[in-house]
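In this view, the complex is presented without one of its protein chains, the others remaining in place.
Going by the order they are written in, the chains are A and B; count residues from 1 in each one.
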């Protein structure tokens, strides 16, 4: 009755500028596509929007069209295009970028990320642009998915309606964009940074969950910090944000750097102790079912279907990670434990 | 113009398992029904859902049908049945339980508590099941009320619409269910427990208030705590949660244990100092009105109708508690003060 299919995973949503002012302008895009181990994100997002300078956009698009097919990336590829609910020229640029991406590398990409969307109508407009590109290049309806960045007052106001639109459409993920959001609301930085926007994060997690979409947190830009003369990677600050997002039930986090990807992948992966505990519980549950003793008690608790689902979700998540990133699961879990997780019978009813 | 009727009270929503694996399987149900003094909850909730093991549900239902009529419980009785927006078999179990409860002890119960509801349509479906039982057993429309547990992303998403449905229906209370809610959203416990879900609590208090429903907090399961080798009742942790709920304007709190009931009853009851203060203010207001001096100033503040309502609400709440739980008011307040509160004229206009 309850699905035993693996969940879609996006522990990490790593953006990579499509072009940078270096000799090799595709440098970061290429290194993202070649990333390995825990540095490999679940979703790589070649960024044609704010990560690429205005005069490098054209070159950025060519880089994406050239490099993505050349790489052998095990995760999903989601280019971010230009867009703005407020300005038609930006939407026209986005339409052009989407058309070329779908037309030339439609088989290689999973969807497109559309930023600065406004109310529901604007999200529907973005979805229609993708549908148009899909149809004109001979793809099946829904082959190219859509993720939107929630970073305007209008998108936040319509969040529930936008998520419900995702129940039966190509919309697959809601991503938070705190920088533009704070600017649009006129939030002042009085020396201690932006608000965390906890109300919005709770709503993002809830609406995504209620509509079976993915919810992804926003970027953390204090990549480096300084103390006593030394500048170093801000592992502490980033982990604090990602743990907060994980507690609230966001499915994944934004990464701007391979080190952030290591941390977000790790935090959003069940720990070895969690996996051990839940494998063990399900093995005991299955054993009790075989013995036919009726209701099953585990750790002093009767196991009903809802409890069972929580245990099972740990296993299904690990299997989903294993399918695309087996070097991560091999590195993180004891081999015998991983084998038990992969072989486990996961049906509640016999 | 403004109502002077006593508010409906549910300071405590105490669940009691309908059957436990003991010789006397109705043990906790029976002791809840026989509770006295501050240990007596306003609402007793015989629990046929998560509090009773799957193989004890049938016995649990018989226990409720047998014990409730036998007891002389002064508060309200609200059995919690099985349900799930996601699974029809659970809804069928709920339908059967509701039918038997209404058919056999419909005069003894005030309503039923339906857990794991989804969007508005699912709440309407639950209400229709109650209506059907009511009609088929000859009760008046609305005789059996409904409370729902808000513990899914869908119910949170539709909270405003669900509450508005309660404006003109049998729906009387919204109760928070943090354990299932956190599991459904995929919130991770990273060693420091669940989020408090403050956005949801604010919305629950607001929507209940806007639709004249009761809002009740969720269970606190760290019943016992340990320090320096001693395990003891966690009075501190529970009181912190209940005080937080009281500040946000929730009407009552969930209790799992008679000690929790004592604490929640106490926190949700006006203190003797509050009662003294507001009795005194209204006596002075009434005196000034009799003297006809026009506008009345009390404690340096002009008393308009809105201010007066706030004072009066204290008195009305105490009267409501007194009507069902006079042993609590007798115990908590000085006799002379209580008499003044019971005799006070509470009309703003003369």
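In the analysis below, contacts are C-beta pairs under 8 Å (C-beta built on N, C-alpha and C of every residue); 3 or more make two chains touch, one makes a residue touch a chain.
Model, not experiment: these values are computed from the prediction.
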Message: One chain is left out of this view; which of B:92, B:189, B:305 or B:327 touches it in the full complex?
response: B:305
Task: Using the touch definition up top, pick the residue from A:24, A:87 or A:212 that touches the left-out chain.
output: A:87
Full-complex contact with the absent chain, from A:25, A:63, A:97 or A:182: A:182
Message: So one chain is hidden, and I want to know which residue out of A:81, A:200 or A:213 touches that hidden chain in the complete assembly.
response: A:200
Message: So one chain is hidden, and I want to know which residue out of B:51, B:177 or B:199 touches that hidden chain in the complete assembly.
response: B:199
Query: In terms of residues, what is the contact footprint of the unshown chain on chain B?
result: 1-2, 160, 163-164, 198-199, 202-203, 205-211, 243, 246-249, 251, 267, 294-295, 297, 302, 304-306, 309-310, 313
- prompt: Residue-wise, where is chain A in contact with the chain that is not depicted?
  reply: 50, 53-56, 84, 86-87, 89, 116, 119, 152-154, 156-157, 180, 182-190, 194-195, 197-200
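Everything below uses one rule, namely that only the chains that are shown with their structure count from here on.
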- line: So, in whole Å, the Cα centroid of chain A is separated from that of chain B by 39
